[in-house]
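Got a structure for you, written out below as structure tokens; questions coming shortly.
Yeah, one chain of the complex is gone here, protein chain that is, but the others are all in their spots.
When the chains are written out, they are named A, B and C in that same order, and each has its own residue count from 1.
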Amino acid sequence: MRRERGTRLTIACADRPGIVADVAGFLRDRGANIVHSDQHSTDPVGGRFFMRMEVMLPIEPAERAGFDQQFDERVARPAGMRWRISYPDDRPRIAILVSREDHCLFDLLWRRRREELDAEIVLVVSNHAHHGHDVTAFDVPFHHVPVDPGEKRRAEGELLQLLRGQVDLVVLARYMQILSGEFLEQLAVPVINIHHSFLPSFPGRGPYARAKKRGVKLIGATAHYVVEELDAGPIIEQDVLRVTHRDDIEHLEQLGRDIERAVLARAVRWHCEDRVLIDGNTTVVF
Amino acid sequence: MRRERGTRLTIACADRPGIVADVAGFLRDRGANIVHSDQHSTDPVGGRFFMRMEVMLPIEPAERAGFDQQFDERVARPAGMRWRISYPDDRPRIAILVSREDHCLFDLLWRRRREELDAEIVLVVSNHAHHGHDVTAFDVPFHHVPVDPGEKRRAEGELLQLLRGQVDLVVLARYMQILSGEFLEQLAVPVINIHHSFLPSFPGRGPYARAKKRGVKLIGATAHYVVEELDAGPIIEQDVLRVTHRDDIEHLEQLGRDIERAVLARAVRWHCEDRVLIDGNTTVVF
Amino acid sequence: MRRERGTRLTIACADRPGIVADVAGFLRDRGANIVHSDQHSTDPVGGRFFMRMEVMLPIEPAERAGFDQQFDERVARPAGMRWRISYPDDRPRIAILVSREDHCLFDLLWRRRREELDAEIVLVVSNHAHHGHDVTAFDVPFHHVPVDPGEKRRAEGELLQLLRGQVDLVVLARYMQILSGEFLEQLAVPVINIHHSFLPSFPGRGPYARAKKRGVKLIGATAHYVVEELDAGPIIEQDVLRVTHRDDIEHLEQLGRDIERAVLARAVRWHCEDRVLIDGNTTVVF
Partner (left out) sequence: MRRERGTRLTIACADRPGIVADVAGFLRDRGANIVHSDQHSTDPVGGRFFMRMEVMLPIEPAERAGFDQQFDERVARPAGMRWRISYPDDRPRIAILVSREDHCLFDLLWRRRREELDAEIVLVVSNHAHHGHDVTAFDVPFHHVPVDPGEKRRAEGELLQLLRGQVDLVVLARYMQILSGEFLEQLAVPVINIHHSFLPSFPGRGPYARAKKRGVKLIGATAHYVVEELDAGPIIEQDVLRVTHRDDIEHLEQLGRDIERAVLARAVRWHCEDRVLIDGNTTVVF
């Protein structure tokens, strides 16, 4: 978590003895010093193995392709690993999609400006026009892609034009349109959504009104990867806030905004720092 | 919240101007000093009004019946109030029902022994025999009422024999039998249950296993009044605990025990201190 | 906590029987409906009494001065009350003082813009020039008042010119200059500061570095009213965040910014909603 970040390596594979020794030996032989390391095995017998390492790697940018290739051949492929190496100057490119509510959008833009987020925000897209002025004040391009009734297919096409190949991550910062399975497939990068309830409680629309009606004593927010089934993807982060009978729906929404932006910011930051590994419909967060 | 407690007055009625003035005037005219007061109106126009007062009331025990009658006639009845007065030496009598898991049971017994709970625990009943020795060490009577398959009706009859008219509150401290609507009706005192999830997430059986499967990042517990529909009654208190991918189901259960006993203890204490007023399917907790 | 706010009444006085009856009777006789009420007595015998009421008061703006006068004569003066009435359209005028760190400043400006804060931010003053552009984008005037070594007296004079009589509250949103006792006296309005530690731990400079050195497992922030003695005034709100050995000082500062802005925002909002009453060197927060 220090600023002068190292090179990050994440791997996921079937668990078996010797994985750490193989990876650590490969790194030692190339002069790397492991600064942080986390690993998790879902079950030592027949389970899945996940690891994230941050290393100080004394190689030149020109040597990286070779390093990647050697790692793949000697370590990763024999063990059937999914893996990823992120070098110190690799910064994910993010697009933010947003509807009317802007608290998550501007929270991310401010964090980027304060360098709390190790990523570039390269694009903001909204189905409403009115955030344009405030977004461009951050020197970030803004696109208005309206989604008129019956025009969703056309709108998704327009979004794909803007996003495909341009970004490494899409963040739905209170974007109130449901994305189709085909769109997600063609987009082919992870999509993180913030849902304004503590899932699996109150999926779908109007969670604060339903929380008020049920009389819960805590309200929450959930950041998760988007899959085709609504509000069902792998959860990255959740948090809650205490409420009382005195808080009406409008006030729940106001309080909820604080927890939504905090939860989304953590999820996006952890994703950009390669801390989140997907394990079926759940996540391992290192 | 001080030990030398005062007299407590709780009221619920349709909201209209002048209620506080009427109540406070009645009390002032009898020399009472209001130490704490909380009130809540769900809506100043056409809403419900709830109030809890703690007062220092300089009357003798022999005068209480007269005081109650005057309050009813002059203040409560004209305004259509539900009301309740609890004098400094009134202590609710509690029965605890429990199955195999004993962490909530012994937490309540210890709190009672440390005088954290302003109530008497007069009875523990279990569908298993094996807590008998430990319970009687607290000088609390223990009854074993087995619930064999097909014998639920007979078991509920036996429970009613033990409980009806003997207690002011029944606490289900991880009692894993579902109580019938008829039983609840004949029992005719409030029943508080601890559910081992953050309701409305994971109602019913096996909430920790389902939480693990869904990959939630917080687990919780919910204390609620029991109604005939399972896990649907008014919520009194909830709390949560952060968990990670490293916690297997067994460990979730272990962590959960701490949050369950804390949440149940708060709910029972607040109920015994007349802090919990029911508003339809929700609660006002002062 | 609803948006269509009522009229607020706060009082503080020596406790004695009948205060609530007197206040509630006065209000009832003028057709007022009490929507919320909180009260607290530090000790029913010889203690201090605090009350906050929110009422629906059916009088015209022109009648307010008369209402205030009657309340003062008939209720407040006989009981020796400090009191304050805030009508539905009364909005406190706030000045924000800030140094280099801008996270609290912009959090407050955004909250004001989203109408989460029932107040006007009429002025931002900084001892650094560089926030000017971003502040004026919120249509709030910005003043640069440098504080050069040996020039503190002159700078405080300049601040007094800007603030005296113009504002009802001054917020130190990470303003790193110590204000003199004379300045506070002449300013004559409350000043709220955010300190970046969980006071009384780590008062003074460099709290995150000292927290790291001591190895605490939680870091926090404290919002308090400013008195002449540094970091010693009545505490309004505090909160904490879990940290680990992995967080270096720079990362503690980054995490701390989230907790600082949340704590300061709550303190300012509660102050503006007349929820905070001072009791010696502590506060009652309703």
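The rule we apply is simple: a residue touches a chain if its C-beta (ideal position, glycine included) is under 8 Å from a C-beta of that chain, and two chains touch if they have at least 3 such contacts.
Since the model is a prediction, treat every value here as computed from it, not as a measurement.
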item	value
Which of C:59, C:240 or C:255 contacts the chain that the document leaves out	C:240
Absent chain, residues of chain A that touch it	6, 15-22, 24-25, 27-28, 31-41, 44, 56
For chain B, the residues touching the chain missing from this view	1-3, 36, 103, 106, 110, 114, 116, 137, 246-248, 250-251, 254, 257-258, 262
Contact footprint on chain C, counting only the chain that is left out	40, 198-202, 213-218, 220, 234-240, 244-246, 279, 281-285
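Here, only the chains that are shown with their structure count from here on.
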item	value
Distance between the centres, which are taken as Cα means, of chain C and chain A, whole angstrom	37
Per-residue multi-chain contacts in chain B, two or more chains	40
